[in-house]
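Structure below; questions to follow.
Heads up, one of the protein chains got dropped from this complex, but the rest are sitting where they should.
When the chains are written out, they are named A and B in that same order, and each has its own residue count from 1.
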Amino acid sequence: MNLIAPLCAAGFFASGVLSDPVSVTHYLVVGAILFTSGVVCMAVKRNALGILMGIELVLNGANVNFIAFGSPYLRGEGSASIGLDGEAIALFVILLAAAEAAVALAITLNFYNNHSTVDIDEADDLQG
Amino acid sequence: MMGTLLGDSTATLGMVLLAAINWHSLLFYLFAAAACACAVAVVLTDNVVRMAFYLVLSLGATAGIFFLAGADFVGAMQLMIYVGGTLVLLVFGVMLTAQAPFVSIRTPASDKVLGGIVGAALLMVLVLSAFSVESWRRPAMGLVAAPSATPLGMAFLGVRVDDDPLAAPVVDSIRSGYLLPFEIVSVHLLVVLVGAAYLARAKRRRMPRGIETAGADAAATGGRS
Partner (left out) sequence: MDPASTLPLLLGLAWLTPLVSFVAILFFGPRMGPHGKSSAAVATAAIVVSLALSLAALGTWLSVHPVQAVSHDSHAAADSHADSHADSHADSHADSHADSHADSHADSHDQALPPAYSGDWYTLYEGGALKLSIGWYIDALTVLMFVVVTFIASCIHIYAAGYMHDELHDFTDHTVHLSDGSHFHRPGRFSRFFQSLSLFCFSMLGIVIAGNLAMIFIFWELVGICSWFLIGFYYERQSASNAANKAFIVNRVGDFGMIIGMMALWGALGTLHFADSSGQNSAGIETIRPGLLSLVRPEATHHALHVPDGMVKFAAADRVAEITLDHATRTEDGASEIASRVDDWRAMGYGRWLLFVAGIGIFCGCVGKSAQFPLFVWLPDAMEGPTPVSALVHSATMVAAGVFLMGRFYPVLTPDVLLVIAYTGAITLFLAATIALVATDIKQVLAYSTISQLGYMMLALGVGGWVAGLFHLFTHAFFKSLLFLCSGSVIHACHTNDMRKMGGLAKVMPWTAGTMLVGCLAIIGAGVPFVIGLSGYYSKDSILAQALSFSQANPSHSILFVAATGGAFLTAFYMFRLWFMTFAGQPRDAHISEHAHESPRVMVAPLVALAILAIVAGWSLPGGFGIAAMLEQARPAGTAATVTSGYLFGSLTIPAEHESHVGAIHETATLAAFATAAAGVLLAAMMYVWRILSPLAVAWVFRPIYTFLKQRWYFDELYGAIFVQPVLGIASLASSIDLGVIDKIIDGVAWTARQLAGIDAWIDRTLVDGLVNATASATWSAGIELKKLQTGHLRQYVMFIVIGTVAMFVLASLLLRSSLAA
């Protein structure tokens, strides 16, 4: 027990993961995971609300990227950042996501009222 | 003695280790792991109520990441609007439609596999591109950012007070505030809310009953004649 913890810690130090500061890439990876989760969510969920959640995840992943690029803290040496724009865009995205969620929810409720279901596979009226 | 020594050494080592740990990075890893895990959980679970729960956790963890990146105002907004507003909205939706058959709708396994493959491909592309730029991988200089709420607020009012020494002069000259987008977004939000309220309002079901009545009348008259 005593040996395992130090060893683990040593392993961490050896790789330098915990001691090194994080870079923009770390954030981008997190954003990518969130984004991919959202996309897969949209592609797989049959529940309309599930798809809405997938959209939220996608927007969130995008926001992580904006924040990462706009952050002065994460700025590497000699690299530029988009500065305050990143945060401003992120704020707008949040607001638009809220608006989108409201409208989407209203559409979902309408769909539910008309078809008595929220299964998105039933909504194929526009197929060619 | 041995134990003490060992304990001491362990403690010492622990002290050293603790002193060497970059707490900022550690916190980032924690929040990032939480956000990613919860996002994956959202994908994996079928129950819509649980999905909503995991989503709240994921978004909250993301807010933490925002704080760590120095975007304190955005993080706060993330918590307030997303976690506090949008998610409540979704939960309302879940509650309104969460009748027994719809709580968990199963997806065909083939779709899941397909989605997984496609998602893996997309993830691979995104991660590759995240590592493709050298300057992005460069570790942060560790500058402590000033709180961004004030410059952001001023920018929304049309005045840029932040100073970006690295920005090119030509970019500097055209940088301006976000007053117009801010206004547009405000009005947009208002319209959207009104529209959403209109779309989601309760409708009376008149027509089916009217049709039924007419049919009954016609049947009655037909039978009489």
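Of note:
As a working rule, a residue touches a chain if its C-beta (ideal position, glycine included) is under 8 Å from a C-beta of that chain, and two chains touch if they have at least 3 such contacts.
These figures come from a predicted structure and were not determined experimentally.
Check B:V125, B:L157, B:L180 or B:V194 against the missing chain and you find that the one touching it is B:V125. The hidden chain makes contact, of the residues A:V29, A:A43 or A:L59, with A:A43. Residues 39, 42-46, 51, 120-121, 123-128 are the ones on chain A that touch the missing chain. Along chain B, the points of touch with the absent chain fall at residues 111, 114-115, 118-119, 121-122, 125, 129.
Please note the rule applied: only the chains that are shown with their structure count from here on.
By the touch criterion given at the top, residues 6, 10, 13-14, 17, 20-22, 24-26, 28-29, 32, 35-36, 39-40, 42-43, 48, 51-52, 55, 58-59, 62, 65-66, 68-71, 73-74, 77-78, 81-82, 85-86, 89-90, 92-94, 96-97, 101-102, 105-107, 111-112, 114-116, 118-119, 122-123, 126-127, 129-131, 135-145, 148, 151-152, 155-156, 160, 162, 164, 166-167, 178, 181, 185, 188-189, 192-193, 195-200, 203 of chain B touch chain A in their complex. Across the interface of their complex, chain B is touched by residues 2, 6, 9, 13, 17-41, 43-50, 52-54, 56-57, 60, 63-64, 67-68, 70-81, 83-84, 86-88, 90-92, 94-103, 105-110, 112-113, 117-119 of chain A.
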